[in-house]
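Of the protein chains in this complex, all but one are displayed in their positions.
And now, chain A:
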Amino acid sequence: MNHELNSSAAIKEALPTVFGYIGIGLAFGIVAKAAGFSPWITLLMSLFIYAGSAQFIAVSMLAAHSPVASIVFAVFLVNARMILISTTVAGYLPAQATWKNVVLGSFITDESFALSMNKINYTNHRLNFEWLNAANLVAYWVWAGASVVGAILGNFITDPQAWGLDFAIVAMFLGLLYLQIISEQVLSYSLQLLVVLITLGLMYVGFIFIPTNLLVLVVTLITCGLGVWLKNEFF
């Protein structure tokens, strides 16, 4: 990593992050294929939704024929961290034309955000359009390409159950949860574990009277509220 804020520096610096994208993109393509979606639909999702874990949620809720509004709301909620990411990045960008902010916002993602927060240590806490845009676009095209390759690989896997493919998405959520917890910098481990246990308890009880499609949303809203309260009262 160096102090240069141009495209070639960005592409070089973004390369190590693409391996993560390839893995998750392949997994997404395979999961989408297992849920019955064509490679074209998979590509559309990766190009238009462009939201990693939220795309897994969209696929599983589509497969369960959930209402459109509840899928969109779930995707919004799980991806709401992008509001924070975008807000944070804005503080390091110079005053610039609105279209440049629209382009940067359209393609920003967790990894290019993490990379840019690393980069500012070498650039006197400055970012610019050229560098961030190139870092974003590397992520975007690798993500789209890996999803399509995964979807095509999924074609050769004819009996998803025999391959444990129906568990891929469960494993993915478990993995995302673990990786989220260990990389979280604001909330303590004990608070996070407590919140996960509360989620388990509320899910278990909620299963009795709340239909599965709505259950995740209801439990999320209640538990996040409880989390805020616990943090302020006890942590």
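We adopt the following convention: a residue touches a chain if its C-beta (ideal position, glycine included) is under 8 Å from a C-beta of that chain, and two chains touch if they have at least 3 such contacts; residues count from 1.
The working rule: contacts and distances are computed from a predicted model.
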Name per UniProt, for the chain absent here [options: "ATP phosphoribosyltransferase", "Iron transporter FeoA", "Branched-chain amino acid transport" or "Lipid II isoglutaminyl synthase (glutamine-hydrolyzing) subunit MurT"]: "Branched-chain amino acid transport"
Touch criterion as defined above, residue of A:115, A:138, A:151 or A:172 at the omitted chain: A:172
Residue touching the undisplayed chain, where the options are A:39, A:145 or A:227: A:227
Residues from chain A at the interface with the omitted partner, ascending: 20, 22-24, 26-27, 37, 41, 44-45, 48-51, 53-54, 57-58, 60, 62, 65, 68-69, 71-72, 74-87, 89-90, 93, 98, 101-102, 104-106, 108, 162-182, 184, 186-187, 192, 195-196, 199-200, 203-204, 207-209, 211-212, 215-216, 219-220, 223-225, 227-228, 231
